[in-house]
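I have a structure I would like to understand better, so I am pasting it below and will then ask my questions one at a time.
A single protein chain has been omitted; all remaining protein chains appear in their positions.
Here is subunit A:
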């Protein structure tokens, strides 16, 4: 971990969709215990949370959420979106967020991966979105920029988002997992790389970290499937949010990295049962991807809030009439910016 980053600059936000977090917290204890944790209980979860002792944490449940944002607004934090409440109330610069069915992974040498340290390294070393480095992250030990990489681009840009990966249960959609029920991701790819500018990708919410000061408002709950459920296969909220983040980062000259760290994702759920629910999401992506690829933000959008508001506008204009889900998402994005301004950390600093 970078020596210059203090533990108190970091919040670890966990959305609890399961009540018994004992094994989850115990497994992560060696890595998490130094840090402040924010645990947000899915407002729909009825059972009491079981959390082991010995952590420095704040737990938010439905009454707390209602108190902060009002009962009518608190519905936006149902299910996997509960983590966004944690992002909203955090006052730290760096936020690391993993799903509650993920555990520390081991690397190729059998050593436990300190996902927090790797995410922080990713966020505190520059990203290089304007030209692809064939040796991947040039700032990692033992690597550098290759021949032909322009020197003017070697200082890179600030990294706003770090997207980690998953061993075992990969981030597949329901049809893919249903077709290949036995397939598990066992390939540990020892790399971090910057996602090139203007290249979009499906960012999953399972294992991410971000610089809240710089990009906070763009991680938002807005696209909610009609049949959204309590398995990742039954949501699209993170994919949508990720598209907003990438578009904002590209516009503001910020970087997004992908690759390490890995977490170990436990088997959970039945892909075939989720098929029917996810079909809606699969269909929507056919619209969502070309849409985001075409979005161009105006020069006047100089902060993340501006970017989110602009994207919301364009969503409403171009996608609103195609499916009411988009109209609702656009409204949710606008509401989110207002909520962020009133409840969240002070306004994000203008992009680089």
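Everything that follows uses one rule, which is that a contact is a pair of C-beta atoms (placed from the backbone, for glycine too) under 8 Å apart; a residue touches a chain by one contact, two chains touch by 3 or more; residues count from 1.
Just so we're on the same page, contacts and distances are computed from a predicted model.
A.B. asks: The chain dropped from view, which UniProt name applies: "Phospholipid:diacylglycerol acyltransferase", "UDP-arabinopyranose mutase", "60S ribosome subunit biogenesis protein NIP7 homolog" or "Trafficking protein particle complex subunit"?
C.D. replies: Record says "UDP-arabinopyranose mutase".
A.B. asks: Using the touch definition from the top, which of A:67, A:146 or A:272 touches the missing chain?
C.D. replies: Of all options in A:67, A:146 or A:272, contact with the hidden chain holds for A:146.
A.B. asks: I'm checking contacts with the chain that's been left out. Which of A:31, A:57, A:117 or A:201 qualifies?
C.D. replies: The one listed residue touching the chain not shown is A:201.
A.B. asks: With the full complex in mind, choose from A:11, A:42, A:100 or A:173 the residue touching the hidden chain.
C.D. replies: A:173
A.B. asks: By the contact definition given up top, give the residues of subunit A that touch the hidden chain.
C.D. replies: Residues of subunit A in contact with the hidden chain: 108, 131-136, 142-153, 163, 165, 170-173, 176, 180, 183, 185-191, 195-204, 232-233, 236, 239, 242, 258, 281-282, 285-286, 288-289.
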